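Part of the complex only, each chain left as placed.
Each chain carries a letter (A and B) given by its place in the written order, and its residues are counted from 1.
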Amino acid sequence: MPRRNKNSATLLIHCPDAKGIVAQVTGFINDNNGNIITLDEHVDRLDKVFYMRVEWELDGFLIPQEKIADFFGTLIATRYSMIWKIYFSDQRPRMAIFVSKLSHCLYDILSRFHAGEWDVDIPLIIGNHRDLEQVAGQFGIPFHCFEKNDENRLQQEARELDLLTQQQVSFVVLARYMQILSSGFIRKYPNEIINIHHSFLPAFPGAKPYHSAYERGVKIIGATSHYVTSELDAGPIIDQDIVRVSHRDSIDKLIMKGKDVEKLVLSRAILMHLQRRTLVYNNRTVVFNQ
Amino acid sequence: MPRRNKNSATLLIHCPDAKGIVAQVTGFINDNNGNIITLDEHVDRLDKVFYMRVEWELDGFLIPQEKIADFFGTLIATRYSMIWKIYFSDQRPRMAIFVSKLSHCLYDILSRFHAGEWDVDIPLIIGNHRDLEQVAGQFGIPFHCFEKNDENRLQQEARELDLLTQQQVSFVVLARYMQILSSGFIRKYPNEIINIHHSFLPAFPGAKPYHSAYERGVKIIGATSHYVTSELDAGPIIDQDIVRVSHRDSIDKLIMKGKDVEKLVLSRAILMHLQRRTLVYNNRTVVFNQ
């Protein structure tokens, strides 16, 4: 991702479909001397919902950055009952990574971070075991361990949430974090917790999908990145991919082949999220072009 | 598939794993002056089962074709408690196609048949509606219509089975045949009825998988060819493939994109079956190289 030279604003919108929304929104930007970098829209004709993402350069824009939200909200958004968010490229998102014992997704993330591929800060990594503390250390990122069991889960989550708040974390990535988060935790980060599930959902939800895949004799396995909701493995899907397998692949080989898909599908989801390209509605995602 | 010039025999074997099976089988062929064309084997280490496919030229083979089964059975197979079958390339399989109203799979099959891609005879096409009678007619293949409802299903199946027997049909292809066959029918053609299901099983079994895929917001859809067993959409999988979709794809578009995968996955399964490359064990398929 080439570092942007100029500051830009990105609007994500959804609202009941109506005539003239694109003209109104682009008019608002154009009238105030904004230069549109990219625009993508979608109309769900079944549910009659309009979705839009538009990014424009702030250089020369007549409305000051801190007032854009107020002006857009008043002049345009209320008129169409929009649900909307605005992001500015000079505000880097802060990502927390949750891990357990498997390192492949974590290494994939940290090697991209290290290479400067992503516009993100990673203030901390949280593990429910100490296994990956050393990996965090390789990249100089603080590691915190919160072991959890049925009794202490909510207390430990409270401590985690404190840490996330204190570190101003904007979203959370579960990089093969093999433990369930409580509904309370999830509600604090709605559509801001990304999980990687090691199957092409809705096939094989829950634990041990590779064992189930072997048992069923499938010829493809896959991975699914999704936003976490309170229902297990049922949140809005961000990305999926697959790899071909055969009768030759033992469960161990399925696990090995699956790792490659898992790490790519998770990293692609993180990138889409960082680029503000995802919008959730009705438990589905719209993934805009960039 | 290039037409083979010489007659060949193909053995498909599975049995409890043991030392020396490959040496014994290849010794049997070699000692009788057979030239092995291709050999593939697999050992399932979990279940301790040995699988093998071997094809050899019959030209110059010292055992007459009609006695090979007897000799192999007596000399080798019983020693290892093999379940086995032998096929000869000069015996063309005879395929019946069952259809309903959708033509894409049928056209894909018939265009390959017409181009001489497959070593197969197609003595008849059976429909539960008359919609595709005209397509069968384009290719000069007899079409029989057996409309079915809850009351007449078994009688109609009996008539279909009579026809299949009379036409010496060796296997059946359900080319988007949208009706369930009875257990009795299925038992007559064990692992000889190939179905195409319009999802990547085990996701979305049953009716209307594209509607379910849309509802769930998946980013890939797929198709699965499998042998039919009495449990719906749960038979041994032969092949699967997928296609990427997005939020932009309405249910109609999913159906359209899915058709392309369905027809290819079904035709690939038919080819593997024709080439005697599939072996079913424990509700899974071994698909041998060729």
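Operating definition for what follows: a residue touches a chain if its C-beta (ideal position, glycine included) is under 8 Å from a C-beta of that chain, and two chains touch if they have at least 3 such contacts.
For clarity, every value in this text was computed on a predicted model and none was experimentally measured.
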Exercise. Given 2 shown copies, how many make up the whole thing?
Worked result: 4
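Basically, only the chains that are shown with their structure count from here on.
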Problem set entry | Distance between chain centroids, defined by C-alpha means - chain A, chain B (Å) | 42
For this session: Spell out the part of chain A that touches chain B in their complex, as residue ranges.
Result: 42, 44-46, 51, 200-204, 216-220, 222, 236-242, 246-248, 250-251, 283-287
